[in-house]
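All protein chains of the complex are present and in place, except for one that has been dropped.
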Amino acid sequence: MAVTVMGVAGLRRRGVPAMAAYLPGQQVGSLADLERGRPAEVCGVESADPAIAQRLLDLGFVPGTPVEMVRRAPLRDPVIYRVAGYEIALRRAQAACIRIAHAG
Amino acid sequence: MSDHCGPADDARRGGLAVDAPLMALVGSPNSGKTTLFNALTGLRAKTGNYPGVTVTRYTGVADTDAGPVVLEDLPGTYSLSAISPDEQIVSATLDRDDAASATPQALLVTLDATTLARSLRLVAQVLRRGLPVCVVLTFSDELDRRQGRLDVGALERALGVPVVAVVGGRRQQLTRLRTLMGAPGEWSRPVVPPPADTEGVSAWIDSVLTATGYSSPELDTRTRRLDAVLLHPVWGTLVFLATMFAFFQTIFALAAPAQAGIEAVFGWLGDQVRARIGVDWLAGFLADGLIGGVGGVIVFLPQIALLFVLISLLEGVGYLARAAFLMDRVMARAGLEGRAFVALLSSFACAIPGIMATRTLPSTRDRIATMMGAPLMTCSARLPVYVLIIGLLVDSDARVGPVGAQGLIMFGLYLGGAVSAMLTAWLFSRIGRSAGPAMPFYMEMPPYRIPSVRSVALAVWDACRGFLAKVTKIILGTTIVLWLLLNLPAPSDATLRAAGIDPTDDVAVSTYTIDHSLAADVGRAVEPVFAPLGFDWRINVGVLASLSAREVFVATLGQVAAATDPEDPAGALAEMTVQDGDRAGEPLFTPPVLAALLVFFLYALQCTSTIAVLRRESGSWRWPAIAFGYLFGLAWVMALLARTIVAAVT
Partner (left out) sequence: MSTTVPIHAEAVPGDPTTVRWVVPAGRLGFVGSPAVVPAPLAGLLDDGVVSQLEVEPAAVLVTLAPPHVWAVEGDRVRTALQTALADPAGWRAPAGVTAADRLAAAARQVLAGEVGDYARSHGGRLELVAVHDGEVEIALHGTCDGCPAAGRTLEDRVLTALRRLDPSVRRVVSAAPPEPAPGRRRLPLRPR
């Protein structure tokens, strides 16, 4: 049973204006497909296992948090992301659980 | 085994009065928790086990203004919603209603000042548990260095608990903490604990960060620049391979002089005993049994110490996380993860540190699978055996093309060991698949930091102490038993003369003693098992003796050969012939038999120290028993295969 945590992007971060919610022209996708240099924001976490979804939230991937892709491993997996002020490596299977929105 | 739970037991072990208060350290991984623990407890820390699980328990005695307290360093965790056994320990310990685990009187929560936005999530969960909390703010110096800002007083007000900033465990800064630890009853508590739901916690964190004027630190440029090289697809891999190579070189080359020194010391001790003590059997027992046995263990120490120094340094700096990141994809093919690579790597010098290194793996399934594979990595104890047997197999100047044959065979054995280790780990990972859900893989990449010297020193000390204490008892015991088996029954002069042997001929006496010893009886008794491999009773005795430790094989064969020809044991070995059976009169050590022997040693678990550590790290006898049985069977089959193939080829 899929567990989805969705939230409208827009928690006010210090100094950073909240992203508007799902304007046309804004794309929603999976963190696994995020390219380097493209700013994005987490908009939800979905996983068949609620424990995994909760763990990703506890790691800081909460709706409204900016996230960026830092680098890939030489064999393309895992990938290092920057979120909530720190860097964390995730395998593709885990990154695919995280829905993101990026402008344009 | 020190695996009892409960503050009373801890207190007794710490030598304190039974009612010493229990406090616990909680925090996320990489938050400086262990550095703080070491700074507060120093050498007064002990390693034990949580009963029945593969989690190591660290407790120590810390001084406070109100006297000593028992401090428990709980496993690092990102959340109290546990998904692995060590996180479950944390959650259970913090649960006042959980009768099975002792609830601490107060908690010290480490909070990394550079990652507040994430780290406060765990703090929120801990505050809801209702125990007295004191927050220890770590890395505030790094926050300053990276242009971040935080009002600590405002953080105290916002959290409602005392907040102490501590940098790297410096002595002076701990004074205020020790004062606070003396009176946990006086700590302020949050008037309303933070919310429980995810969105509520996010809102709470937002508000707290605003109130404390938190300015998050800039990107750590030093780390970014280093990672651009060290994690580069090409350069990073090269640096990684170079580091691995240097790793091995250091362990074998640097440790060698120290090991030679230790061997010399014990050899001298043994000589002194034999010279001074008149009673032959006592001298033999002390020199070969006790001193030889202890020396055989302590000779490992330089390698283990060096290995731990290197690993602690690499871990403290933050490079091990990068190595695990680079190797994760490869390890995933074996059903494991990047951190398992580090554990297997450590096994190349000795399986024991490797098995201990599996503590970093969050998944029990991964831990067990890696522990099962670790003994197959070619450990340094196999080297003397390989050298002896390869020397009997091919000449030192034999060549295969441009490469020396001996070196080639050695390389093949190392490779075989590594591949077998991976396959075994994969196999056990698959078997364990039903035992629990697949763990998600995530690994924090901490900034590069200069490790605390004290933490490195304590890690090495702890490892060496554990190795010596737990393992010496076993090695000593088995070596004594084996010595007895090889030298009893001691034949009387009458028995010797009746067999036509001159009692003054030492060589003949030892040969006779060994031939008719209890060990020989055992060796002949198991002949049916080893006959298909071409082993005779003397090899059997060697193999059985080496079940305690592999190098014992060389010593045992040496004893047997020296008994035959003390001047040239190596030559005696080469000329040994089969005594009875259908191969009687033929050379004992033919290429097929030697190949079988090599392969047998590659696979078999012949190390009681490893079994002891497997028992401690896995929490039960089940896994060491499975490992021993499985590897013995595998060794037998592969040895038979080797013998058959080599016989067909030569």
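As written, the chain order gives the labels A and B, with residue 1 at the start of each chain.
Basically, contacts are C-beta pairs under 8 Å (C-beta built on N, C-alpha and C of every residue); 3 or more make two chains touch, one makes a residue touch a chain.
Everything numeric here is computed off the predicted structure, so don't read it as measured data.
From the options B:Asp144, B:Glu199, B:Glu263 or B:Glu527, the residue with contact to the unseen chain in the full assembly is B:Glu199. When the omitted chain is restored, the residue from B:Ala20, B:Val208 or B:Ala418 that touches it is B:Val208. Which of B:Gly160, B:Pro451, B:Pro503 or B:Pro591 touches the hidden chain is settled by the complete complex: it is B:Gly160.
For chain B, the residues touching the chain absent from view are 157-158, 160, 188, 190-196, 199-200, 202-208, 210-211.
Definition applied: only the chains that are shown with their structure count from here on.
For this pair, chain A with chain B, the centres built from the Cα atoms lie 37 Å apart.
The part of chain B that touches chain A in the complex is made up of residues 78-79, 81, 83, 114-118, 121-122, 198-199, 202-203, 206, 209-210, 214-217, 227, 231, 233-234, 236-237, 321, 325-326, 328-330, 332, 338, 437, 440-446.
Within the complex formed with chain B, the residues of chain A that make contact are 5, 7, 11-14, 49, 51-52, 54-60, 62-65, 71, 73-78, 80, 83-91, 93-94.
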